[in-house]
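Down below is the structure, laid out as structure tokens.
All protein chains but one are shown at their positions in the complex.
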Amino acid sequence: MIQFQNVSKIYEGDVQAINNVSFNVDNGEVVILIGPSGCGKTTLLRMVNQLESITDGEIRLHGNNVKELNKIEMRRNIGYVIQSNGLFPNMTIEKNVMIVPDLLGWDRKKQRDRFHYLMELIGLHPDDYRTRYPHELSGGQQQRIGVARALAADPPVMLMDEPFGALDPIIRNRLQEEFLQIQREVKKTILFVSHDIDEAVKMGDKITLLRKGEVMQFDRPTEILNHPKNAFVSEFVGQDRVLKSMSLYSIKDLSQAISLKQKVESNDTKTIKEDTSLRIAISILLNQEADQIIVLDDAGNNLGSLTLDLIEQFLHKEVKRTEIK
Amino acid sequence: MELISDLINYFLNNYDILFGFTAEHVQLVGIAIIIAILIGVPVGIYITTNEELAETILQITSIIMTIPSIALFGIMIPILSIINQGIGFLPALIALVLYSQLPIIRNTYTAINDVDPNIRDAAIGIGMTTFQRLRKVEIPNAMPLIMAGIRTATVLNIGIGAIAAFIGSGGLGVLINQGISRSNSTMILAGAIAVSVLAIIADLFLKYVQKRFTPKGLNS
């Protein structure tokens, strides 16, 4: 786990880059650092692996003050992914991915096996890529390799600096999904810099919103969206924040909080799976294709129907925390 | 110390000779560069339309560039002797023009090719003819790099021009040549220093010109 305790950074000439920042990244959790450009998010991330110095306060990694750790050793135990992937153009994909294990002195067999495992994990065929070079790959593939390289020595902690920032939206979306899939399997402790609130909401267990080096709000995505602490947070997350937050709830959440409408038997109504997000459900209902949609569970059983009224009720109960009528 | 005072005395006593040699040197290099520009820039522009030819031309010019200057003079003497011009101004001029081709052609070619395709598209889009496009868009954008090629060629030519003195073309190399045959080290040093200073001044001057030739919008 990573703990920030009253961390500050002052550049030469009294420029306050980071001001008294405190929050924790718990084990197996993804925390997103977000904020407008120049807010210090990348600086803060780079302070963890000591690429930037800490002026004041402490950053603790598994309880140890990072300042007291051996920089080289510590960095080898932290996965590091950056926006433009930083792959070494002179090395093959295998050499790139296996650089840290190689530095740690792993034997050939162990490296091979690990390479295979990682490539399967990121969905690229190991033998197709082993002897190829970074410049033969597309941007999306390069970024996947960047992630594999960071995971190579199985570090418990990962730092990711806008890893998908340079990709086009479709590829970015796919990589985000893939990454969440991978994270469910590997359960790393991750600090992740992003400038995109949608990405933050989608990827983060928690979000740290920074402004001019200060934490504006540190909370779960639903809280940030539904209960912004101040005007800045509210403006940053956007006026459609409630709609955004709907993507974080599934129909199942709704059916557990308030019950669905009675079953209706009708042939022309649409059906939807209960793990679909409310945002998609709203979109379908607004499409005027139907006033209600039938909710099905995984086995295909009819659980009841969903209407805009119900969603509104849910919204008031869960989000606005007020009852209507 | 004695060496330096000897040198100063030499410069003071012989400034008129020095001036004459410098004028000869500048004349040789100047004429060569003008001819080289008149050949190299059009060739450089033309080969942007023919990639295969560009490769061939650049290969040939880079082979010529590899030939050591004194060897090129040595080879030209027998050839030009056929028309009784084996030594003197002409072989020196031809050599300097040849050596200038690589920097000038290569830089012109690269510069025109490097003009942002979007700018070229825009120029075509607003209905410019090929010639208008060259004159109004491509050449102004390519100017700094072309000037850099001319600068490289000039500095190179000043050095080779000094060697050309051995085949009787005159110029500041004469001081070095005569100094060697008379074992006069003051004269050799005076010649070496004068040629170096000339090259450095030309370099600085053309850097300044290059800056002036850069359209204001390109200064980034």
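As written, the chain order gives the labels A and B, with residue 1 at the start of each chain.
In this text, a contact is a pair of C-beta atoms (placed from the backbone, for glycine too) under 8 Å apart; a residue touches a chain by one contact, two chains touch by 3 or more.
Keep in mind that, in the parts below, contacts and distances are computed from a predicted model.
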Name the absent chain by its UniProt protein name; which of "Lipid-transfer protein", "Phosphopantetheine attachment site", "Serine/threonine-protein kinase RsbT" or "ABC transporter permease" is it? "ABC transporter permease"
Listed residues B:53, B:122 or B:209, member touching the removed chain: B:53
Among A:3, A:92, A:247 or A:269, exactly one should touch the missing chain; which is it? A:92
Using the document's contact rule, name the residues of chain A that touch the chain not shown here. 46, 49, 51, 71-78, 80, 82-92, 99-100, 103, 133-136, 149-150, 159
Touching the absent chain: which residues on chain B qualify? 3, 49-53, 55-57, 60, 63, 66-75, 77-79, 81, 86-87, 155, 158-160, 162-163, 166-167, 173, 176, 179-180, 185, 188-189, 191-193, 195-196, 199-200, 203
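Quick note on the criterion: only the chains that are shown with their structure count from here on.
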Nearest whole angstrom, what separates the Cα centre of chain A from the Cα centre of chain B? 59
